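Report on one structure; see the data block that follows.
With one protein chain withheld, the remaining protein chains of the complex are depicted in position.
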Amino acid sequence: MDENTARSNRRLATRLLGVVAGMFAFGFLLVPLYDVFCDITGLNGKTGGRYENTVDASATDLSREVRVQFIASVNAGMPWEFRPAVTEVKVHPGQAMDTYYRVQNLSGRDMVLQAVPSVTPGAAAQYLHKVECFCFQQQRIAAGESKEMPLRFFVDPKAPEGIHTLTLSYTLFNVTESALLDGAQGQPE
Amino acid sequence: MRFLTRRWCNLTALAALLTATPAFAEWGLNMPRGVTAVSREIYDLHMTIFWICVVIGVVVFGVMFWSILHHRKSQGAKASQFHESTTVEIIWTVVPFVILVGMAVPATSSLIKIYDSGEADLDIKVTGYQWKWHYDYLGKDVSFFSNLSTPRDEIYNRVPKNENYLLEVDEPVVVPINKKIRFLLTANDVIHAWWVPELATKRDAIPGFINEMWTRIEEPGIYRGQCAELCGKDHGFMPIVVDARPQAEYEAWLLAKQEAARAEAELKDKVWTREELYARGEQVYAKACAACHQINGEGVAPTFPGLKASPYVKGPIEAHVDIVVNGKPGTMMAAFGPQLSEVDIAAVVTYERNAWGNNMGDFIQPLKIVEMKAAK
Partner (left out) sequence: MSAVLETHAEEHHHGPRKGLMRWVLTTNHKDIGSMYLWFSFIMFLYGGSMAMVIRAELFQPGLQLIEPEFFNQMTTMHGLIMVFGAVMPAFVGLANWLIPMMVGAPDMALPRLNNWSFWLLPFAFAMLISTMFMEGGGPNFGWTFYAPLSTTYAPPSVTFFIFAVHLMGISSIMGSINIIATILNLRAPGMTLMKMPLFVWTWLITAYLLIAVMPVLAGAVTMMLMDIHFGTSFFDAGGGGDPVMFQHIFWFFGHPEVYIMILPGFGVVSQIIPTFSRKPLFGYTSMVYATASIAFLSFIVWAHHMFTVGMPLAGELFFMYTTMLIAVPTGVKVFNWVTTMFRGSLSFETPMLFAVAFVVLFTIGGLSGLMLAIAPADFQYHDTYFVVAHFHYVLIPGAIFAIMAGVYYWLPKWTGNMYNVPMSRLHFWLSFIGLNIAFFPMHFVGLAGMPRRIPDYALQFADFNQIASVGAFLFGATQLLFLFIVVQCIRGGRRVTAQVWDSAEGLEWTLPSPAPYHTFTTPPEVR
């Protein structure tokens, strides 16, 4: 093999290694891309974070009602009671609504929970805005303590007519271990 | 040569069998037609595409077998040397494309129907657990677990298997016919999938996320399905049974169920004897615990430790209750507090402490469990 070929082999190999590194990085880039994609398409019923825009009360659409259903689940290994105050409400799009979920820590330990929201149908997730939600931060609940966790939301008046029912589900995950590592978060109120 | 004829036989036999589908339905050769408008539509779509594929296969293999029969060197065939034709290439790019468009049209319209999100008459939340299903009739105060009810003796070939082997549960999910039922799916631990072939409903149940699908069953009957996503050890042992009944019968069942829940709640105020608890505990154990710890209490080392002579079971009763109620973090032991009633917890703890030669002799009242939960 002559010197020229050897050099061009090395150059090609280096370039291909660059592609490999790029694709490895791309694998990680898929994570934020996926979130953006979910926000746009409502894939997986992911809901946004705190709704920051001001709520325009005059925009309330009194001509129709949307049924909002509340669901509560507790992930494995959590001996908790967790249920919504009401199983469903009917709201006019644009009308802000307050409700709460009740949680009780039945274990003998102080625990930190993270509530994970999910909305179905997924395509409707982008029209459900949470103004105030217990899912925005981790919640520390002492052993045996029972607590009402507030939620304030409204349905976007721009929601298409085809949306009759929105189901808002919260699943509680036990994050006590990682919260202990992080330390500062989730101080009891 | 031989394999040509074999393949032909295969195809024609298959085609013959599939045309005669209704008669052969019990043989389990083809997809069931099912009992909903959607399932029938999917079945028709499946058959249409199957036949298109058969025709494509017959044409392509036909040309090939023709060549194999007539263009053999041993029969003195001389090879032509043509090797390119843009026209032909374009034709066999365009024709399949047109066929595909023809397939995509009905498929799209079916998909749109499946995704219809119109109002439902009944909402049932379905939660996948390792390895059972939980049903919650939203707003109706009825919820229960549905466990495999096939006896272990049948699974381990010690007794003959019954006809619904592995497709039977202790509590079927009862639904009314001719009503739109919306299933809301989620999972407690890993991903499961809820599938009943006769309803053509398959959707993943994902922990932390909610999925939905709907069905409208047209004929009363019992429809059986299984978990369709690998979810661990007993993935093959968490069947689904849907019992579709006329509206009135469904309502009667719902009332009875609500009544039973009230009666069950009162049971915890009763004072129980050790024998009563032991007898009930044996059943609870078989349903909730035996999958991992095994019916003989010996477990499957190391993931699922045995309970026979276990230090936890032979230790103080409060600590034993605590593990059952709260689980053991970092292990496979889940918290059964939310899954079992106080009576069942008292019963199963009593059973474990006195079965398999553990002979602790002690037992615990359901009311005590209530107190222990409240005290914390």
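Labels for the chains are A and B, by order of writing; each one numbers its residues from 1.
Criterion: contacts are C-beta pairs under 8 Å (C-beta built on N, C-alpha and C of every residue); 3 or more make two chains touch, one makes a residue touch a chain.
Not measured: the values here are computed from a predicted model.
Peer 1: Footprint of the hidden chain on subunit B, which residues?
Peer 2: 2-3, 6-7, 10, 26-32, 41-42, 45-46, 49-50, 53, 56-57, 60-61, 63-64, 66-68, 71-74, 77-85, 88-89, 92-93, 96-97, 100, 103-104, 107-108, 110-112, 114-115, 130, 154-157, 161, 163-167, 185, 189-191, 193, 195, 197, 200-204, 206-209, 211-212, 224-237, 300, 302-303, 332
Peer 1: Write the list of subunit A residues that the hidden chain touches.
Peer 2: 1, 5, 8-9, 12-13, 16-17, 19-28, 30-31, 34, 38, 41-46, 75, 114, 116, 120, 122-123, 171, 173-175, 178, 181
Criterion: only the chains that are shown with their structure count from here on.
Peer 1: Quick one: subunit A and subunit B, Cα centre-to-centre, how many Å?
Peer 2: Each chain's C-alpha centroid was found; their separation is 28 Å.
Peer 1: Residues of subunit A touching subunit B in their complex?
Peer 2: Listed in rising order, the residues are 44-45, 67, 69, 71, 73-81, 87-88, 105-109, 116, 118-121, 124, 143-144, 162-165, 167, 169, 171, 173.
Peer 1: Could you list, by residue number, the parts of subunit B that touch subunit A in their complex?
Peer 2: Against subunit A, the touching part of subunit B is residues 117-120, 123, 125, 127, 129-130, 138-139, 182, 184, 186, 188-189, 207-212, 322, 325-327, 329, 334-335, 337-338, 373-376.
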